[in-house]
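Left out: one protein chain. Kept in place: all the others.
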Amino acid sequence: MTKKYKIAVIGGGSSYTPELIDGFIKKAPELPVSDIYLEDIEQGKEKLEIVGALAERMVKKAGLDINIHLTLNQEEAISGADFVVSQFRVGGLDARIRDEKIPLKYGVIGQETTGPGGFAKALRTIPVIMNICKDIQRLAPSAWLINFTNPSGIITETVLNHTKVKAVGLCNVPVNMINYVAQVFEVEMERVYIEFAGLNHLVWGQKIYLDGEDVTEKLLDILITGKNFTMKNIPDLIWDKDLIKSLGMLPCPYHRYYYMSDKMLEEEIKEASSEGTRGEVVKNIEKELFKLYKNPSLDIKPPELEKRGGALYSYAACNLIDSIANNKKDIQTVNVRNNGTILDLPEDVAIETNCIIGKNGASPLTVGHVPAKIRGLMQAVKAYEQLTVEAGVKGDYYTALQALTIHPLVPSADVAKKILDDILRQNKEFLPQFQG
Amino acid sequence: MTKKYKIAVIGGGSSYTPELIDGFIKKAPELPVSDIYLEDIEQGKEKLEIVGALAERMVKKAGLDINIHLTLNQEEAISGADFVVSQFRVGGLDARIRDEKIPLKYGVIGQETTGPGGFAKALRTIPVIMNICKDIQRLAPSAWLINFTNPSGIITETVLNHTKVKAVGLCNVPVNMINYVAQVFEVEMERVYIEFAGLNHLVWGQKIYLDGEDVTEKLLDILITGKNFTMKNIPDLIWDKDLIKSLGMLPCPYHRYYYMSDKMLEEEIKEASSEGTRGEVVKNIEKELFKLYKNPSLDIKPPELEKRGGALYSYAACNLIDSIANNKKDIQTVNVRNNGTILDLPEDVAIETNCIIGKNGASPLTVGHVPAKIRGLMQAVKAYEQLTVEAGVKGDYYTALQALTIHPLVPSADVAKKILDDILRQNKEFLPQFQG
Amino acid sequence: MTKKYKIAVIGGGSSYTPELIDGFIKKAPELPVSDIYLEDIEQGKEKLEIVGALAERMVKKAGLDINIHLTLNQEEAISGADFVVSQFRVGGLDARIRDEKIPLKYGVIGQETTGPGGFAKALRTIPVIMNICKDIQRLAPSAWLINFTNPSGIITETVLNHTKVKAVGLCNVPVNMINYVAQVFEVEMERVYIEFAGLNHLVWGQKIYLDGEDVTEKLLDILITGKNFTMKNIPDLIWDKDLIKSLGMLPCPYHRYYYMSDKMLEEEIKEASSEGTRGEVVKNIEKELFKLYKNPSLDIKPPELEKRGGALYSYAACNLIDSIANNKKDIQTVNVRNNGTILDLPEDVAIETNCIIGKNGASPLTVGHVPAKIRGLMQAVKAYEQLTVEAGVKGDYYTALQALTIHPLVPSADVAKKILDDILRQNKEFLPQFQG
Partner (left out) sequence: MTKKYKIAVIGGGSSYTPELIDGFIKKAPELPVSDIYLEDIEQGKEKLEIVGALAERMVKKAGLDINIHLTLNQEEAISGADFVVSQFRVGGLDARIRDEKIPLKYGVIGQETTGPGGFAKALRTIPVIMNICKDIQRLAPSAWLINFTNPSGIITETVLNHTKVKAVGLCNVPVNMINYVAQVFEVEMERVYIEFAGLNHLVWGQKIYLDGEDVTEKLLDILITGKNFTMKNIPDLIWDKDLIKSLGMLPCPYHRYYYMSDKMLEEEIKEASSEGTRGEVVKNIEKELFKLYKNPSLDIKPPELEKRGGALYSYAACNLIDSIANNKKDIQTVNVRNNGTILDLPEDVAIETNCIIGKNGASPLTVGHVPAKIRGLMQAVKAYEQLTVEAGVKGDYYTALQALTIHPLVPSADVAKKILDDILRQNKEFLPQFQG
């Protein structure tokens, strides 16, 4: 009899959950799941129940024998799990909206994961993920943590360096870049291969292959003349021709925050004062989604979910779990310990890169040195990330100040301090590590 | 009979020359010089003659047997020289003023060496220094090039990687930091030791020692409460307390451009529209200086020279030459090939660090890894510098664009391109490598 | 219409050729080959004709449309080839026998690839492979060189560092180690995965997996209590229990030359004075093989070929070619540029490690640091290999002397010199780079 898996989903009340359930349904033939625990906290109870009921209808409609459990008990969810998927958001969308607005006050990019917004989210998330890992070590020591919670690279680095939990960090950006290339060339995603290198939300496609042929130049020509590429939650400003030509690589959508920070800031300010920050927009989308989810006759993933921005998330997550469970040894792009893969970064940091995925997790493919044109930014952001992990774990004010000060998007220590103090004040309840 | 040295000074008409002559006079007992060739170009002829005459009067007054030669012939100056001191400025102060003003147009720091201004200066200087090196290789192959021309780190890296000339890059910043500490503690400079690490104009004092005792904390306390520290050509904005506490090191004056770029920009804009940019101010100072220099009864270095900003330049330059000539094996802070000294930077780049100085040049002391808080910025600026060297040597537009794009002070590729195009247009006559 | 491939086999007269042909026949459904050029030199003409005729009978029997060409013209063979397989042996078995005997004279291991024997073989091979590469660059610039010629790691490193040819180095040792594990556990080879790290003929299986489960300890228990493991050309001395326990990894058969050099030397001396060195034995085996090959009714690979020692060679070679041609992205163990894969070795050396194989060749999986217990030997042998490459390319006596002197199996510079002088004398005709 083949093994059947127990999956724990931390933050089970997320509106992304139907996407995930949909993924498990599609993978069912090769990835047999017996139990899915959707876990959430008191504040998420209502969402959890709505989403949980939809999940049950979906599974039933698919004729599958998967038990959906709804719980507020983290230990129960984790105990004996084979995979723990983390997709929670500490403080919910209200916290996100604050993350977006605080930096904007000081003339700095306000974004969920990039810049001071992601920094605040990291500080809130670190104590929670550390607590989850404690439970995993105790109650499911051989489980794999599939971290989806943003900022995914920083959270993964925290887990890799400060716990003993086996973890892989996930992001839907690389898979969306592959998807973009596939759409450009009108082929299946499987025929596209990208030599990725970088960090989470700062990953470059150094070379693009179609059926093994290098099509980088061709693709970049299309990027700058034809089909633009972005993701739902990022304003789709057009890439500058000469920037792309001189770069000679495929940037990720989040690179706009660095390569065109002036315009992105303008755009954010404009949006904030019209339809609201992205968080505010998502809040409305979510309301609509949950209305849909409540409909007892809905028993599939509703197409409206697309609007949210987590495109291909379940594709990525389920492929990852599938390849670990089934020791598939295929190549996926995930966040892992560097270990010398990129020679220009410290060995003990998380990077986002191509890995072989199997029962023993993710084994990166050697990258070597990266060219100077992407190296500096990658190193600067990584230094910020390391200080953020340290600040988040230790709750040290000065380390936090240095983290923000050296962030490429923050113009000065003075502004860093103002933003930091604002973040600490507005997030007090979520930052136990900074109290006392 | 002891060897007497021939010194060639490229850019001999510089107003700093009397400073240098003064240095050689003071060092005369241990560093016997027979000939000093002050070399300049046609446009500098007048200055050269004024300065040269003063130099002769100074030497005479000192009762020394040094022949001062004035020449516009580079080959003559270099031929058989033991030391070639480069202190020229391609395009003169007018070019500098343009370097300061172009970035300001686009809301970016406009500074002689840091940011796009230094980038433009590098592009202009690289073809000239390459040409000088060709002559050194041919006419004085065992000469040491003492490079003082800014941006000194970038120019030194160019020479180290693209020529066979033996070179050491010099800057008066480290020696001024030592001097500042000495003044704070009211001791001789010899009793102060700073563990430097970084790049030219981006060097941190990681630890400060007085007579071998670690006084870092004490010094930083004074820096933030008492005596501020800067140099003539940098607005002396006060350091933020928490920045310095969290940094735990002594920043160099130029760090203000990164740690307080917003205020520095404000300051620059204010100055530009009142007394003029630093270049414009210097232009006036220079005029006054040359008036003084002309005075046939002046036969010493006039104290007014201090205003120019090259404080301790001749102290640094003559100490360096002395230690090489006399194989002194003392410690000085200069620009050399990294060679693994700072493990977080490529091996083949120039760094500014403590070195043993002897007949074989500068041997750096091992630094190892630097902490994340200074690592990211150092790496980002170094990547920019490497691309600048490459762009300057090859005359490649795209490399130049990447260099400026990734510079931490440039907000976007778009702005980078505007600045670059403006630089290329306004410096056309000095950028043969970009023509054709 | 799918592309059909042209294969050039340098050293086509090798007795291994039927093995290779057999491999192409088996792969025919997925790897369509139109032409195989078997190329050899004048001295190998007779062998070539015998082997060529057999190859033609094999292809015919298989009902395949592959043209077998026999030629002594290297340019003809290489021109337009998609894959160039190098399996030649400069100087033939007589040279090998000398390689085995010279070191023995001085009390040193005498082996075809390990120690001074391999060193001599490398010196003879380097000028020939450089010449082949010149032809590839000129006549088939997009061809892949599949190097099988020993010492495969050294030859591959030569090609990677001294030519522009795209090359992958092949050895049948890793695949035989996988096969051994598969046999021990009585499973298909596909279910076994070994984390390899090291150099050619000095590769360790750091961890052994069966269906993704770590079975290293179990396997090593069996290795020391039950089923021994070696290859045809290496005396199968039993591994010491404590050695294996303390090593905690699977050594390769060639490790015996280092871990039990005293006994291996004894064994070699004994064999040399009874049945002859391995080369002498092979010479007889070969004679018998060629008698068989001549039989016009033989139209398959004869089972007697097994005795020669190239077990699984064609399996490895054809899998490699298949995965490149078909962009398979599966994992194979080959010799590639290190590029930081093993952090304890220089970046520009050849290592033997697990790689993803696709149209763009071999991409290694990150290894990181290796433990001290295997690091020292790996580094010592690599230093020897680098000096051998340099000596072989430049024909420099002193570099050659250092190479041999630092080889772990050579007891002293004195012995190194005697062996070197003997090698140079006895191989004069094959070492043009050392003449003059």
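So that you can tell them apart, the chains are marked A, B and C in the order they are listed, and the count of residues begins at 1 in each.
Here is the rule we use: contacts are C-beta pairs under 8 Å (C-beta built on N, C-alpha and C of every residue); 3 or more make two chains touch, one makes a residue touch a chain.
Small disclaimer: the values here were computed from a predicted structure and weren't measured.
Asks: Quick one: which of B:S34, B:S273 or B:T366 touches the chain that's been left out?
Replies: B:T366
Asks: Sort through B:E213, B:D236 or B:E288 and give me the one touching the missing partner chain.
Replies: The single option touching the absent chain is B:E213.
Asks: Identify the residues of subunit B touching the omitted chain, counting contacts across the whole complex.
Replies: Residues 193, 209, 211-214, 327, 329-331, 339-341, 343, 347, 356, 358-360, 363-369 of subunit B touch the chain absent from view.
Asks: For subunit C, enumerate the residues touching the unshown chain of the complex.
Replies: 240, 242-243, 245-247, 259-263, 344, 372-373, 375-377, 379-384, 386-387, 390, 397-399, 401-402, 405-406, 408, 411-415, 417
By our rule, only the chains that are shown with their structure count from here on.
Asks: Just give me the whole-number Å value for how far the CA centre of subunit A lies from that of subunit C.
Replies: 45
Asks: Counting in whole Å, what is the centre-to-centre distance of subunit B and subunit C, each centre being its mean C-alpha position?
Replies: 55
Asks: Please list all residues of subunit A that touch 2 or more other chains.
Replies: Within subunit A, no residue contacts more than one other chain.
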